[in-house]
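Take a look at the structure below.
Note that this complex is displayed minus one protein chain, with the remaining chains in position.
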Amino acid sequence: MNPNLLLAIPLLPLAAAVISGLFGRLIGRTASATLTIAGVLGALVLSLKVFQQLAFEGVPSYNDTVYTWLVSDGIRMQVGFLVDQLTVLMMVVVTFVSLCVHVYTIGYMHDDAGYQRFFSYISLFTFAMLMLVMSNNFMQLFFGWEAVGVVSYLLIGFWYTRPSATFANMKAFLVNRVGDFGFVLGIAGIVYFTGSLDYADAFAAAPSMATKTLSVMPGAAWPALTVICICLFIGAMGKSAQMPLHVWLPDSMEGPTPISALIHAATMVTAGIFMVARMSPLFELSETALSTVLVIGATTALFMGFLGIVSNDIKRVVAYSTLSQLGYMTVALGVSGYSVAIFHLMTHAFFKALLFLAAGAVIIAMHHEQDMRKMGGLRHRMPVTYWTSLIGALALIGTPFFSGFYSKDALIEAVAESHRVGAGYAYFCVLGGVFITALYTFRMIFMTFHGQERLDHHAKAHFHDVGWDMKAPLVALAIPSLLIGFFTVQPVLFGGWFGDAIQVLEHNDVIAHIGHHFQGPVAFALHGPMGAPFWLALGGVVTAWLFFLKNPSWAAAWESRLSGLHTVLVNKYYFDWFNENVLARASRGLGSVLWKAGDQAVIDGTLVNGSAKLVGWLAGVTRRVQTGYLYSYALWMVVGLAVLLAWFLLSAH
Amino acid sequence: MTETSFAQFLPALPEIYLVGAICALLMFDVFFGLKKPTRTASVALLLLLGGAVATLISADFGHRQVLFSGMYIADDLATLLKLASFLFVAIALFYSGEFLGRRKLQQGEYYVLVFTALLGVLVLTSAGSLLMVYIGVELLSLSLYALVAFDRENGVAAEAAMKYFVLGAIASGIMLYGMSLLYGLSGTLSLAGLATAFSGPNSLGLILGLAFLVVAVAFKFGAVPFHMWVPDVYQGAPTSVSLLVASVPKIASFAVAYRLLAEGLGEVSGTWTQMLSVLAVLSLLFGNLIAIAQTNLRRMLAYSAISNVGFILLGFVTGTGDGYEAALYFTLVYVMVVLGTFGAILLASREGFEADEIADYKGLSSRDPSLAFMVAVLMFSTAGIPPFVGFWAKLRIIESLVNVGHLWLSIIAVVMSVIGAFYYLRIVWVMYFDPPGDLPRGQPRLALRFVLGLNAAAALGLGLFPDVLLNVCQTVLHRG
Partner (left out) sequence: MLVQILFYAFATVLMGSALGVILSRNPVHSALYLVLAFFTSAALWLLIEAEFLAIVLVLVYVGAVMVLFLFVVMMLDINVEEVRKGFTRHAWLGWLTVLALVAEIVGVVAVKQLGIDVTKAAVPVAADHSNTAELGKVLYTTYVYPFELAAVVLLVAIVAAIVLTMRKRQGLKLQDVGAQVATRREDRVRLVKMQAERRE
């Protein structure tokens, strides 16, 4: 593979981002949009070319350094690319979704003053994400990791005049710092044991690390690899919003909708999933770490789904759905089904981006109204949006033949096959999750598009369907949401597509077990109604129909009957309350103690002001020395000479 | 004499060329430059580029030649330093062109004096004998004295020149005294001869002579407590001269220190490294602390120069090739960045607005965004923030210190560079976060802006690819 070609893939969006960011006002709105779209389109085309080379021309995967930044104590910090089947899949998904979002943005941000800035940010994000997935070493991975975080921060707070937006981006930033702390510790552990930042070295050293122990506290020697893997996973929990570090994701919906689609649904939040899959040679060797992953993923998958049922904000419903689906992927990782996790990541990227963009279209059509209680019956007013979101919803709940079906069913079967600690709990969670998913998804569809119009007078008067610049990406995303599972399930899951990119120990290989029964996508889909998930999903849809379309009064009645539970859900299990009132208050308290005692007294009082006073005093003294009089200058020179001489003559004796 | 008699002087071509160029420039100015001084300026630039070419022609890479009975050393280090000097002086003249025209200082003599100063630098880079060190220092210093006083209407400049001259004369006396002591002890002026004469145990006589020499070298560097002239000259001289004083003479100082101390007296390095460590610590301490209190940018840069000299001296304190290499790298990097900084002052200044107070940079980002960006890059680099080149320069010095076990010195260096970062970043702060008030907007001056942009880009580029220059430094000191 040509390294220049690979280099061009991330650099094209970067160049576009820099130009439209720095010279946006100069080149104008249209030029910025065109330029960034061209950049991402170029990246997509090149990614497809790489994909073609890897998939059909049998070109071996690429792993090499393109630029060495520095070598310090034998640790090489460099920029390098590892492009194999796993990477190229991510590259294509990232650039494709990014392209759709770019195009969609033309319409969505049409009236916004920060038009060029927005395009610059999303192109910059694309660059960062590509650097992250294409990396062949931990330093670049970390760079991409932080860079996507920074862009996400900028974009959540894009409307920086809204207090809620700045609060949300601060929250996202802080919560991610917690995850990053673990991530850095994990990387540090790898460097400590291998002396290298390269993936290849880390993977090669994995078996030896598995036998070593790390005594974090005296007397407690923990298996090194488990500690490293759990630390890395804490990073993934932050980025991929796993409980309890999920709190930032729903709030991040304060950002413009294209961002929610691109960053907080399709790509950035999947970075954690991708990273764990990339690190499969490490995780495979630690049962404890995988069980942790499994339990946390399962909990997220089920309990975040519940929240989707009670939320009335259309974007938040999709956001909770994202959390839940990320939980599914994490569960897949936990049962060593890395390939199915990535497969679900891919299908999810398409249909979730679709659902977000459709929600965005509704919001724009409703003049920035996000409350579903004020919608209803919109299917006649915006048919394209309705049908595409229906496709997305059907894919999400796992309707046979839709893309989501293949990934989710395979995932659930993989969990069923696994015998890892926690697998039983996880199986219960993912099955329950299917029902919940169908329930909230169709609740959203019904409340938005069906039933009576609950639009107020103003919304009705000013309602206008969105233009084709926004519909086209919906259609473009609906096609893979519908079809991609059907065409790719065989090669990706059971055809050994990932090759060496993902390593699974033989006795852990649940995917291979399922593969024995796999007889092609049609048979797989027809087998769907034989399993529990199908009926659970159907049950969910029917329940949603009963409660939210047929008899909306039932919903209210149940709400009051289960008011305790409802309150818990509406308050999102009190995570935010806990964080704000316990964690934040405690740390603020600790902070103020440290501030008063440490900062004000010691640092400000003694060090800063003290040194300022010292400097002032010194300046005063030296001002007397630096009199400006020539003779005093000369005198000090000679004094210096005399002192120097005296010192060395005496010390030489 | 045989027919090859002229070819044997080939290694000295840069100096021979420059002497010729000085005479040519004088004559050119008389006949063509009086009416149109810009002509002389252009010819001077061309002559400097020619000098770089002459240096390359005469260079014999990888070999060390000794000419004129050991008085002249031609080696890779000399070639590198000469090339850098020609280049840096050319950049300095380019930056100052507009300023000189505005201040009516653009006379042929200005360029002649710059050339003679440059000749002094060249002589020092190739010095093989105490005599040559002395003549080189005098040539450089005399030219600089005259340049500082060049703006005769300016009383402050005259005062600065006077101080510089008298103190410089004292320093020359001290240097001569030290040289005469060393000559008396060893019976030779040649540095190679000194190296063999002083290979035994240190005597008190040697310490006596050495202390005088170290003091003289410290004066040329501007190290505490021999730094008094630095702030006055930086602030008092015309900006274009401050630029010159701040930049290329540092290369000469490095050359003197290297030829005299490392090569000539390398065997007795134990003594002078101790002396230098005292001076280095004092320079770091006072330079950084006093710089914080300054409100005048040029004066701040003067104290910054003092603290940076502390870093260069720390490279010599190691007494190892590793340290000299770090010092060489630091010197080249520092001179490059300081050129850019003064270039930015010149670009920001205009008729009646010298732009040398820190307050003159308030809100520069909105008045002249590209200049503000370049200054920010240069300040980040000087402050030693990665990935800018200044970071690597400081890192190399500290690394070389740690390698020979000078832990305390390296801690002092780190702490002091953190303190130093404060006043560099304050400039950035002032530029980006203070309201511009009614200060004037930027002027285009595209050529100057372009070269300054290249200068700033180099500060970033060499930081992204630190190996490029590091390898060069390693090669010329024969450690490759």
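Letters A and B mark the chains as written, and numbering starts fresh at 1 in each.
To be clear about the criterion, a contact is a pair of C-beta atoms (placed from the backbone, for glycine too) under 8 Å apart; a residue touches a chain by one contact, two chains touch by 3 or more.
It should be emphasised that the depicted structure is a prediction, and the values quoted were computed from it without experimental measurement.
Q: Under the definition given at the start, what are the shown partners of the omitted chain?
A: Listed by label, the shown chains it touches are A, B.
Q: Among B:Leu119, B:Ala257 or B:Ala355, which one is in touch with the chain left out?
A: Of the listed residues, the one touching the omitted chain is B:Leu119.
Q: Tell me which of B:Leu13, B:Val121, B:Ala149 or B:Ile170 is the one touching the absent chain.
A: Hidden-chain contact among the options goes to B:Ala149.
Q: Of the residues listed, A:Val184, A:Leu536 or A:Leu641, which one is in contact with the missing chain?
A: A:Leu641
Q: Pick out which of B:Ile135, B:Ala421 or B:Leu460 touches the chain that's been left out of the picture.
A: Selected residue, touching the omitted chain: B:Ile135.
Q: Could I get the residues of subunit A that touch the absent chain, sorted low to high?
A: Per the touch rule, subunit A residues meeting the hidden chain are 629, 631-632, 635, 638-639, 641-642, 645-646, 649.
Q: Pick out the residues on subunit B that sit against the missing chain.
A: Interface residues of subunit B facing the absent chain: 12, 19, 22, 26, 67-69, 71-72, 107, 109-110, 112-113, 116, 119, 123, 129, 131-132, 135-136, 138-139, 142-143, 145-146, 149-150, 152, 184-185, 200-208.
Going forward, only the chains that are shown with their structure count from here on.
Q: Let me have the rounded angstrom distance from the C-alpha centre of subunit A over to the C-alpha centre of subunit B, please.
A: Between these chains, centre-to-centre, one finds 51 Å.
Q: Can you list the subunit A residues touching subunit B in their complex?
A: My answer: residues 68-70, 614-616, 618-619, 622, 626, 628, 630, 633-634, 636-641, 644-645, 647-649, 652.
Q: For subunit B, which residues count as touching subunit A in their complex?
A: 162-163, 166-167, 170-171, 174, 202, 204, 207-208, 211-212, 214-215, 219, 225-226, 228-229, 231-232, 271, 274-275, 278, 286, 289-290, 292-293, 387, 464, 466-467
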